[in-house]
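One protein chain omitted, others in place.
All chains are identified by letter, namely A, B and C, in their written order; residue positions are counted from 1 within each chain.
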Amino acid sequence: MTRLEVKRSMLASIVPGLASLGKKGLAGWLVVIGTLIVVSIVFMTLIAPWITPYDPSTRGINVGRPLTPPNPQFPFGTNDLGQDMLSRTIAGGSVMLQVAVLSVIICIIIGVPLGLFSSYVGGMLDRTTCLVMDSVYAFPGLILAIAIAATLGRGVVNMALSIAVVYVPSYFRVIRSQVLSIKETPYVEAAKSIGAKNRTILFKYILPNVVPSIVVVATVNFADAILTAAGLTFIGLGVEVDIPDWGWDLANGRRLLPSGVWWVITFPGIFIILLALGFTLVGEGLSELLNPKLAER
Amino acid sequence: MTLRSYVVSRILLTIPMIFILLTIVFIIVRVLPGDPVLLHFEKMENPRAMEEMRQKLGLDKPIWIQYFDYLFNLLRGDLGKSMQDYSPVASQILSAFPATLELAIFSMIIAVSIGIILGVESSKSYNKPKDHIVRIFGIVTYAIPVFFLGMIFQIVFGVGLRWLPVGGRIYPTMEPSGLRIPLSQPPGGFATHLLLSCVAGLVAVMMCVVALKIRGQKTTRKTLGLLVSLFLTVWILWALAGWRFITLGELRISTGLYTVDSLLEGNPYKFVEALRYLCLPSLTLGLVISGVFIRLTRSNMLETLRLDFVTAAKARGLKEITVTYGYAFRNAFLPILTMMGLQFATLLAGAVLTETTFSWPGLGRYIVDRINFRDYTAIQGAVVFYGILVSLVSLVVDLLYAYFDPRIRL
Amino acid sequence: MKITKVVFGIVIVVIVIAAIAGYYLLQPPKEKEEEKPPVEEESLLIMGTTDSVESCLDPARAYDFFGWEIIQSLGSGLVEYRPGATGAPGDIVPALATSWSVSEDGKVWTFNLRQGVKFDDGTEFNATHVKYTFDRGISIADEDGPFVGIGYGDIIENVTVVSKYVVKFHLKIPFSAFLSLLACQASYIVDPKYAPFDAVVEYKEGDPRGSHPMGLGPYVLTKWERVAGKDTEMRLEANPNYWNATGGYPKTKTIIIKFYADSAGLALAIDAGEIDIAFRQLSATDINNLKTKTHLKVWEGTGAFIQYLVLQTKRPPFDNPKIRQAVAAAINRTAIVETVFLGQVQKLYSMIPVGMFGYKNAFLKLGDPNYALTRELLSQLGYNENNKLSFKLWYETSGHYPQSPQLAQMLKSSLEASGVISVELEGRDWAAYRVSRRNEEMDAYILGWYPDYIDPDDYIYPFLHSSGGSWLHHNYGNPWMDQLIEWARGNTTQSARENLYGQIQDLMVDDCPIIPIYQGSAWAVTKQDVKGIYLDITQSWRHWLVYREK
Partner (left out) sequence: MEKQLLAVEGLTVEYWARRGRVRAVDSVSFTLDRAETLGVVGESGSGKSTLGLSLIRLIPPPGRIIGGHLWLEGTDLLKLREEEMRNVRGRKIAFVFQDPMTSLNPVKKIGEHFVELIRTHEPKTGREEALRRAEKLLNDVGIQSERINDYPHQLSGGMRQRVMIALSIALNPSIVIADEPTTALDVIVQAKILDLLKNVQNVYAMALILITHDLSIALERCNKILVMYAGQMVEYASVENIYNKPQHPYTRGLLKSIPNIELAEQKLEAIPGSPPDLLNPPRGCRFWPRCPSSIGKCREREPQPVETEPGHFVRCFLHEVAGNESN
């Protein structure tokens, strides 16, 4: 593969032309649908302050009668404090998204350079890093996240940090295996033979090749981060209760569900599932598109 | 590499892994927050009590001495003391662990069965509607938060249909400890019991059939079948003959796994009860994990189904089930086995949420309780326990891999 | 192949037959069951709760609702409240004492004890046990315990054994609620064999008997599983030595208590019929929902449970009573009662619950809410819309009190509606919450109170008296307040006490260290056939009266 081809394949995988993707069968459709879901949820969350019919925070308490079932005035009903569930659902994604984005960024900042250098340099450093990463990787993710979140305390940044620690090894592993195989390809060998600097090889030859894998891992990681964040919130390690958050609404809705109040848990629940689903679909589709072994026979 | 040297090197590799893990946990819980005692108390308002706690927990020593104490204590099986009441964490963990283990084992069985059956079906009808439906099913179950699914099951099967209990491990009068009480009518209708015991029996038989199919050996087939029927007959006869002596009082604990203990006691009624209580939690957890196995089985099956020996087997007119399971699946099985080891960790993590949802008194609930108590030494102990457990499971899985793969076996 | 098929066929048939046969055989034979004694005698009730014993089951330290609930079943006091008590003088009935008299000045009480009563281990009960109990409690003086909280040492001078079955209490003050005090669980008699004089009895793993010092109650504790401060299972079984065993008590032989992680789990379990009784904590929505179920019965108690907001008076911002009043004026009780508790509780303007003598709606004069007053008070201190009074409001998150997170959000919302207050919420699990309270790290925190004894004193002394209120760690002390309280509790004339309590409540509004919010009651949900539930003013759950109707 020449560098140009690499770039082209990168473009094809990262910037999915929706129409052309649709022709690539199920995998393409997965990416298209997943992207649509994610983009619309992110967009909804971003413009939430302007589109929520009522204040989703504690200032919006008692805008309606508590526990009103969905009706024209409150399409998603109200919760036990008379807050409009539609507004809370629209605004409630911000915590999850912030946590997810932040944790993915942290993961990339730590995991990618670590993976690149460790595997490129090799030797003792690589072996040690590998062992450490494998140890963390084998660990039950949520439990480690719980332990870290418990020591750090509540809040968005702390949640993101504790999730990031858990997922750094996934990046490391993927990048490492990629680098090891790319290192042996003829064009890297060729670059070495004409005396290219290590830095050049690393950033101009190897990095562009691992980007697609990073994208796949990151999308899958998004879904995991969201589910882990929901789990942390469920056991009380989320953000404070007065911030509108799907995680808290889910935990609160769980309390109300036995009383037949299905709408408080359902709508935020659907959105968490949708968001996680969106990312999973994109990840699944991308990995299949980038791994053409099974794409078409 | 011979099997022996592989085993030895794999075991030796586990030691540094556990060591690194212990260090990471120590850093996260002890070093990063600075002073867990300070964290426990939030503010420096009660220096006397804090000093007392430091002394009792040995946290007044320099950090590196604490580290060596921690490692040394671990060697003796000491996971530290609880900040709450200075009780030993290890014994608490060991008493809570069987519940989690039982849940994990059953969830794993459910997840793997669903994953394998659906994954194989999906791969056989590659790119057809059935395949798409299965794949989407796998993705959706993966995206559902455990507690959301659990709650829906509780509402539907517990409150709505009243088929299955929504919380706990066994009917309260059967909860084990040292004493017996007279029985009142336990819950559950005739249909449920009949259904469940039949299903349990069928599952056992099916498992034997599949095992034999995979091994495909004639002599063992006969003996195994006879063994199974012998075991079941003996168990049932024993239970029936001794039913008058069976107490439906407390379960005698020998392993802590209620299903196993009830069998050891020869008490089918308790076994059914334990199964009933296991149903919803393990189904919830199993479903959520199953997505991974579906995906894995499917992709591995797609690869093996294209291999020559599968076509060759078909060309020899072997039965489809033999080709699918004895040929394609048996060769796709090893990566799945590895994944089982890795997913065991995910499963333990998912169990934290499941246990809270179903009031299941296991390690997950213990760790959540400890967090609420800000009991950092106990959290550390529990996390270390999880870490060692996971390392050992992956060791066992790797050894099993070596055992199952004839190419490594020699 | 064929043989295997046959073998498997046999196995399946055997399983099916065995399942059917096993089911019929294992069902207790119908005829035999009718020969058994009546169900009340042989019965079992399963109770579910989200509670947990807080520290231990020793009356010298235990001071939590659930601990007292269990203590009440394991032990007995000299006197007790009649089931269905309303707080009237005739409600106190003999228990271990059969009769009593009081001296003219109200300072010496003489009790004649019931004879022939035995502890569960067979030790005969006599007057020395009474003396031992009170001497022990007062001398241990556990700082978190009721002996300090209620101030036994300030009330009781000493206890003397007159004869084997006569005991005399000499009081420091003519304490008007003394009989009530003796009926509370802190005054339950302990067995010296299990209760060392100078140490509190703590939970001992695998030794339920050694984990509590009682032994005169309707039940014995046969199982108490607890993992590092959280109960996992408890079992009570009838005590054959109970002094009222001949009267047919306890009505239910065995009571198993199951512990649920949260109110949702509890509500599901009672709805699914897995437990017979659900008691504490179910949320208001659960109650409303369960009321509609025909297979369940919802029991509402008399409202003597109160919740209130405590302010840390030792440091800014709440070292200034003006600020405390400003906060009090910004609380919208209507919204709390109607929204958070769906009208199941009532607004409270005093520490003394409505309906008890001495009650005065003192806090109403600060408004409900009166934001104008809040703004005015705060503007005097330089707070306004741009420079808001900001503080952290703490609440517990583990379901120790009903709907704490909702209450906290509602309080935040109503305080912030004043426009000059900004509130940050901070939730803690109950265990951590208590630690935080003890460490005095919280500026404003929500707590609740169940009565120890039925007297206004129990709602005043533990909160506003400088020594009685030390458990709250709010550092409030006003000598004049102390004086008023001591006069009120040491007076036996009803009208004089009423007058004094009026003054106390007015002074409380002026100082405003604690802001009452609402008063509610305990709710229980049971299956339809569960009878004998009395949720009276004592708020206590009497296990021994509950039974399943045939």
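Everything below uses one rule, namely that a residue touches a chain if its C-beta (ideal position, glycine included) is under 8 Å from a C-beta of that chain, and two chains touch if they have at least 3 such contacts.
None of these values were measured; they are calculated from a predicted model.
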item	value
Sole contact to the chain not displayed, among B:106, B:271, B:327 or B:360	B:327
Among B:49, B:94, B:117 or B:307, residue touching the chain not depicted	B:307
Chain B residues touching the omitted chain (full complex)	126-127, 216-219, 306-309, 311-320, 322, 326-327, 330-331, 404-407, 410
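Operating definition for what follows: only the chains that are shown with their structure count from here on.
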item	value
Identity of the most central chain, Cα criterion	B
Between chain B and chain C, centroid-to-centroid distance (C-alpha), Å	39
Chain centre separation (chain A, chain C; CA means) in Å	46
Euclidean distance of C-alpha centroids - chain A vs chain B, Å	27
Touching two or more other chains - residue numbers and ranges from chain A	236, 254, 257-258
Shared-contact residues (touching 2 or more other chains) in chain C	262, 264, 268, 271, 397, 429
Touching residues on chain A, where the partner in the complex is chain B	25-26, 131-132, 134-136, 138-144, 146-148, 150-152, 165, 223, 227, 230-231, 234-237, 250, 254, 257-258, 265, 269, 272-273, 276-277, 280-281, 284, 293-294, 297
Chain A residues touching chain C - in the complex, by the definition given at the top	58-59, 61-62, 66-67, 80-82, 236, 240-242, 252, 254-261
Chain C residues within the chain B interface of the complex	3-4, 7-8, 10-12, 14-16, 18-23, 25-26, 28, 42-44, 46, 202-203, 205, 222-223, 225, 227-230, 232-233, 235, 237, 253-254, 256, 258-262, 264-265, 268-269, 271-274, 397-398, 429-432, 435-436, 438-441
